[in-house]
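These notes concern the structure reproduced below.
With one protein chain held back, the other chains of the complex are shown just where they sit.
This part shows chain A:
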Amino acid sequence: MATQRVLPQSKETLLQNYNKRLKDDIRSILDNFTEIIKTAKIEDETQVSRATQGEQDHYEMHVRAANIVRAGESLMKLVSDLKQFLILNDFPSVNDAISLQNQQLRSLQEECDKKLTSLRDEIAIDLYELEEEYYSSSQWDSTDLPLCEAYRRRDSWASPGTSCSSAHGDREDMDEPPSQETNAQHHLNGHGTASIEKP
């Protein structure tokens, strides 16, 4: 048996109002429909003429039918209000929806990261072979920059506002003789730089 909850006055009033509207609308539909059916009964003796009685019955049925439709519309509005109240205040289902969404997003993130990690491992192997090919190819000169340095400079030239880095790059170009030894080392050990950069 659920204990009596102490709701704020507004919420309790609102729910009581919903109950009242429900009861009133259902009663309105049933009463008006019953009266229409009663009015449809043909009576032989009437106090007024048949035409007048017919007109009166016709008008009454119109009004009662309109009341039934109004009560139906009011019930639809009540259902809409209940849906809104449910979405905002049904905490168990909101909590479930949030935890389900979090779970789905986290699983997507983990899957993405797992695939990126496996991709990294595969690419590392291929990059090793590419660098072997590059440093042992006839196109590569011992005075050329190492592959990582060439990519770094290309990235810095490609991005604007990095004039400082490009200036640094120019200064490094002037320091050719000392770097030739390191370049020779890289030529002998073609993947030396890459091995430094590999995690």
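Heads up, the rule we're going with is that contacts are C-beta pairs under 8 Å (C-beta built on N, C-alpha and C of every residue); 3 or more make two chains touch, one makes a residue touch a chain; residues count from 1.
Rule of thumb we're sticking to: contacts and distances are computed from a predicted model.
> Pick from "Exportin-4", "Mediator of RNA polymerase II transcription subunit 11", "tRNA-splicing endonuclease subunit Sen2" or "Sterol regulatory element-binding protein cleavage-activating protein" the UniProt protein name of the chain that isn't shown here.
Per the UniProt record, that chain is "Mediator of RNA polymerase II transcription subunit 11".
> Which residues does chain A use to touch the chain missing from this display?
2, 5, 7-8, 10-12, 15, 18-19, 22, 26, 29-30, 33, 36-37, 40, 61, 65, 68-69, 72, 75-76, 78-79, 82-83, 85-98, 101-102, 105-106, 108-109, 112-113, 115-116, 119, 123, 130, 139
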